[in-house]
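Have a look at the structure that comes next, please.
In this view, the complex is presented without one of its protein chains, the others remaining in place.
And then chain A:
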Amino acid sequence: MAECVGVDSNTSGHSMDKSITLPPDEIFRNLENAKRFAIDIGGSLTKLAYYSTVQHKVAKVRSFDTTAKAPNDKLYEISVQEEVTARLHFIKFENAYIETCLDFIKDHLVNTETKVIKATGGGAHKFKELIEKKLGLNVDKEDEMTCLIKGCNFVLKNIPHEAFVYARHADSEFRFQTANPDIFPYLLVNIGSGVSIVKVESEDQFERIGGSSIGGGTFWGLGALLTKTKRFDELLQLASKGQHTNVDMLVKDIYGGSYGCLGLTGDLIASSFGKSATADKEFSKEDMAKSLLHMISNDIGQLACLYAKLHNLSRVYFGGFFIRGHPVTMHTITYSINFFTKGEVQALFLRHEGYLGAIGAFLKGAEEDNPNQYSWGENYAGSSGLMSVSPDMNPMQRARSGTFDMLEMDRLERQLVNLPLLQDPSSYIPDTVDLTEDALARDYWLYCFEDALDGVVKRAVASQPDIPEAVVRAEKFRQKYRHKLLTLRHQPFAYGSLTVRSLLDTREHCLNEFNFPDPYSKIKQRENDMALKHYQRTVESLDALSWEDRQFALVSGVLAGNVFDWGAKAVSDVLESDPGFGFEQCALFFVDNSGVDIILGVMPFVRELLSRGTEVVLASNSGPALNDVTNGELQILTERIAAMDPVLQAGLQEDRLTLVQSGSSSPCLDLSRLDKVLAMVVRERQTDLVIIEGMGRAIHTNYYATLSCESLKMAVIKNSWLADRLGGKLFSVVFKYEVPLGKVHHNGATLMLS
């Protein structure tokens, strides 16, 4: 006797087409150093994963020997060095290409240490021999579900905007969820040919708590019988054009209207296919496909809700080939979940859902490298983004398009964690404006970045004057970034929520991709040199001022270089809204630019804090971004200043002034992804004041961030559109001092003056 349980394997194949040619070197990148292969072969798509290393040029600063004569009066020397970083490559393609792809890999594979390829998915068995023959590697099969869960944990932990809610008729179809630092427990509903419902409680602990045999295979198999349509995508196409009410018996077909006392509306389906129980009527393919889609989606949604309720889980992720980016099925599943839970549970989908098995299989094979001890980041330059292949495209076209989807993840040098001082990590959103939802803002910023592209290209070329081929690389960078901007114009959701930060970061990733590691290095060097010469004089004149005037001058200094005309009284009023200001235990200061900003603005401010007995932790970028001061540069600058300034000297010696890196290489700041060491220092020092400086860190991001301690956000708004948005004028100064509720009678104050 048979019984339904549902197993979500993705078996069922297409015949292979060996005649297809493709441009694989753009796709299978960095194969020379590739090792640790893994493959996930589903019913129609293959996902290949490998680990490789990327050689990058990086700009390093090195202090000149202070005892020797400094040549050209330069503060430090800049050298471009080769650095090797780890990268994970994931490529998704139609099964039809599998043989061509394996041939290509064989031809380009240099690393001979690799002996094994981890394999998962329903098709792994079918292609085992082919893989072994082509690659000469032993196929080592891994359990599908284990891989899936491992992959799911990995993306949820490492990709901030991984999960989204789908709302077909909303302004933005995709509403990305903020990454909750605690991803467990959750429910994963995997809809392959059958359905598996898995409860995941921790990294290694998960349980298949149920399933259903009515899944993607039922839609496909039954759909093929009913409509004589063979392909899954075509069936979905049919369904999206049909009217299920011609086939289904609705509540109103039975009642004539709604069944009021139970709250069942007339449009509710009472009996799926209830109208087709007759021999003398024809039904259209579209209508039957639509009815079938509703029947299956509703059924899965209902079961998922029953399991979520029984196990008291509110986070429910859906995946499997039935979902895989298809707006039609995401819509019907979302509808069903909303109906059955009355909105209490949201259906969540994953941006990299298709890669979970491959990621998991890879992680199984890489356990000795312990990839989970690192933090990883999505490389925007090398990743295709959500819906790189639009599922709405004509399925026949799509089948032959040979579109390859890619995901690349860089191993980050530092392990990233939350800032311990975030008021509520699960609701923290770094970005001030979500351009995915705000079409006007999106148009404006996309235009801005396009407009600025020429300048960035010029700057990149100028940063490598002795290398003639830099022009060619810069041109490639231009093409790549312009293409990204174009993609984002059409698919703003491609990499999660579109924000000014993500636009800036994408640009940095693209610059790095074409070996422009630090286009501003020489400018920064020059400005630092210059500013340093004025340090002593600045400090002396500050010391001569009264306390009130000095406060104003210090704040002005941090906002240096910009014109503003608000009085000393105003600053003093804001700061003294909390009588305790200036008597903190320890201040964490996120710094911004090189040059005048850091040397004549931040350092005197730091000096004042130190002399008032407050310890200071200076957090600067780990890697370069625009003209922001990097941790490497700041080390040297601080030493030099300390040599001139006994206050700072003492601060360093007594360990009251500490320099840490933020873990980031972005002009913006994500307080939920910061260097682990920084978090440790913050905790040890009992930090009770956070200062965030600059447009990128205090306006584009963190403007609305709430911290559990006092905070000061300072920036000059150098963009008229944004000034307008925030209700000010160009070159307005934002000076936002906040005290957490309950700490003091007053809740801080904000000044925005021009």
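Details
Definition applied: contacts are C-beta pairs under 8 Å (C-beta built on N, C-alpha and C of every residue); 3 or more make two chains touch, one makes a residue touch a chain; residues count from 1.
Quick note on the criterion: contacts and distances are computed from a predicted model.
Missing chain, UniProt protein name, picked from "Pantothenate kinase 3", "Proteasome subunit beta", "TBPL2 protein" or "AP-2 complex subunit alpha": "Pantothenate kinase 3".
Only one residue in the set A:42, A:160 or A:215 touches the chain that does not appear here, and it is A:215. Among A:64, A:184, A:283 or A:444, only A:283 touches the chain left out of the display.
Residue-wise, the contact with the chain that is not shown comes from A:269, picked out of A:119, A:269, A:494 or A:587. Touching the omitted chain from chain A are residues 1-7, 9, 11-12, 43, 122, 143, 145-146, 192-194, 196, 208, 210, 212-218, 220-222, 224-226, 230, 247-249, 251, 253-257, 259, 261-262, 269-280, 283, 288, 295, 298-299, 302-303, 306-307, 309-310, 340.
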